[in-house]
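Up next, subunit A:
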Amino acid sequence: MEIIHSFTPVWIILTSSVAALLVALLGRWPNVRETCIFAAAAIKLGLLLSLAPAVLDGKLYEFEVMELLPNVGLAFKVDALGLLFALVSVSLWIPTTFFSMGLLRPLKQHAQTRFFFFFAIAISSAVGVAFSANLLTLFIFYEALSLSTYPLVTHNQDDDAIKGGRKYLTYLLGTSIALALPAMIIVYQQTGNLDFTNGGVFASGTSTTLLVVLLVMFLFGFAKAGLMPFHAWLPGAMVAPAPVSALLHAVAVVKVGVFSIIRVLTGIFGVDLLANTPSLSTIVCVLAGITLIVASLIALTQDNIKSRLAYSTIGQLSYIILGVGLATKSGVTGAALHIPMHAFGKITLFLCAGAIYQACGAKYISEIHGLGRKFPLTMAAFFIGSLCVIGLPPTGGFVSKWYLLTGSLDSAQQWAFAIFLTSSLLNAAYFLPIVYKAFFAAPTDTARLDKAKEPPPLTIVPLFITSASCVLLFFFSGKLFQFANTFAEMHTAQ
Partner candidate 1 sequence: MVLFALISLSIQNLMGAAIVFGAYSFMMCLIWAGMGAVDVAFTEAAVGAGVSTVFIVSTIYNTSATMRSRPGGMAFKFFIGVVVTLAGAFLLSALTDFPDWGDPNSPVNATVVPYYIENSIDDTHVPNLVTSVLADYRGFDTLLETTVVFIACIAIYSILRIETAKSKTDETEEGITSPPSYNPSDSLIVRQASRFMIPFMQLFALYVIAHGHYSPGGGFQGGVILGASLILLAISFDLKFLLRHWREKSLMLLVASGVFLYAAVGLACVFMGGNYLEYGILDSILPGDQAMARSHGILLVEIGVGITVMFSMVAIHINLASNGRFDRGL
Partner candidate 2 sequence: MTEQLPIVIILGPLLAAVLAAFAGWFRPKLSHPFVLLGLAVSFAAALKLVFIVADGGAQKYWLGGWGDKVIPSQKEPFVVGIQITVDHLNTLLLAAVSGIALLTAIYAKRLVDTELAGRQRYFDALFALLVAGLLGISITGDIFNLYVFMEIAALSSYALIAYGKGRSYMASFNYLIMGTMGACLYLLGIGFIFIKGGTLNIDDLSRIIPTLQANGPSQALFVGFVLIILGAWAKMAFFPFHGWLPNAYTYAPTASASVLAPLATKVAVYAMLRIMLTVYSIDYINGLTGIQPIALYLSTAAIVMGSFFSLTQTNLKMIACYFIISEVGYMVGGAWLANKPGLTGAMYHLVADAAMTSALFMAIGCIVYRLGQAQLDDLKGVFFKMPVTMAAFVVTMAALIGVPPTCGFFSKWYLIQGAAQAGVWHFVAALLLSSLVKAIILFRIIEIGYNRVPHPAIEGNPAIPRNEAPLSMLIPTAAMALGLVALGLGTSTLVNTIIAKALPAALAP
Partner candidate 3 sequence: MVDSTAGSDTMENLIANFNYVIVVILMMIGLWAMLAQKNLIKKCIGMAIFQTGIILFFISIGAKNEAKVPILSKFVVENSSAIIVNDYANPLTQILMLTAIVVGVATLGVGLALAQKVYQQHSTFHEDEILENQRK
């Protein structure tokens, strides 16, 4: 495995922080401010893509900024999975910014500068997590993400926002401090090493009980992944403005949770250890499986569009965890692939929810009966997004779910196959009726019907981009597959 020492990963992380500073300084001129963001996003994307060829060759970019603790430093490493995740986050940052401008500006929302500032910081933190070379660095950026998204969640500053924000922090900070931190310290104390290592850091012969305890602490400690019972923050955080829910709570924040778990499972425990220790693998799969099914069932009962999406997200995250928990090559590939696939699908859905709210002021599914014809483009995008999340062709979701299903058949946990299928059915059951009712049900609210109209282009264009991407990802899934495969091979090659 070839290692390239390069400062580029740090630059990539810093670009959006610099953008954040500029945003804060130039807050008085909104156009300049947002130009900065786009420039930063473009630079960032360019830098990321420049790393791609080498990473796909199986090389690693590494850089250690400084040593924080003996043997553990503030260090970055770019591998296929990290790069994939960073690419997804940054590329979705651009349409989301467009969308934010479309949403916030007409409403003359307060504190837009603050909004964009913390948004940029959050992106930096998410990319920081993606590039972390060890658990400590990951933890630092994980916490930075929690803190920087708090002002975004409470952006509206009404009672609901405060309550949601309180829940958000209680869950995220509480679990990370009370579970993930001590688990990390115990790992350090046991092994003296926190680097993500292929094959794990534990010496053979570490007691299984300890491993089980640590595993559970990590799984629940990274509560951003939304494993039940530490999932309640996500529906609570839906009080945030739509772009926040879209980018952060469908992509950046939740995926950071899942990503952290993947890193811990592959880099600290090691896939081999999981595969060879049935109890560990089973714990991951059972916890994820339960969350998967229960979250889907709850989603069925939600009338609020964003809550339904939130529960759907909780379920989909567990797909990824379950995929890694299977500890097979195609399982890991599927899990890695599901990160971008679900991201594109879910962001489309969230943006649609925001657009619907803008179009007719509706927050509940029962309020949009029959209104779909007034804004067909929005609802079409919603349909494509649903297909992607359910996992039907011709959308990208199909590809990732395919690998997940194959993975479950390869593994010792074949019952997971049934779980995947059941859940996909449930997904269909809670998404498709929305589309159906929007177009074909009798309108319940005629007053709303008259006012409803297609939202402005600044809102629609991002929708178009993301939903088109969902379809494109199906046809051009090869590139993404390369990323996922490189990562999976690195960790499962015996």
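A few comments on the model shown:
Here is the rule we go by: a residue touches a chain if its C-beta (ideal position, glycine included) is under 8 Å from a C-beta of that chain, and two chains touch if they have at least 3 such contacts; residues count from 1.
Quick note on selection: all candidates are chains of the complex that A comes from, given by their letters.
All values derive from a computational prediction rather than experimental measurement.
Here subunit A touches, in this complex, candidate 2 (chosen among 1, 2 or 3).
Those residues of subunit A whose C-beta lies close enough to touch candidate 2 in the complex are 66-70, 73-74, 108, 110-111, 136, 139-140, 143, 147, 154, 157, 161-162, 165-166, 169-170, 173-174, 177-178, 181-182, 185-186, 188-189.
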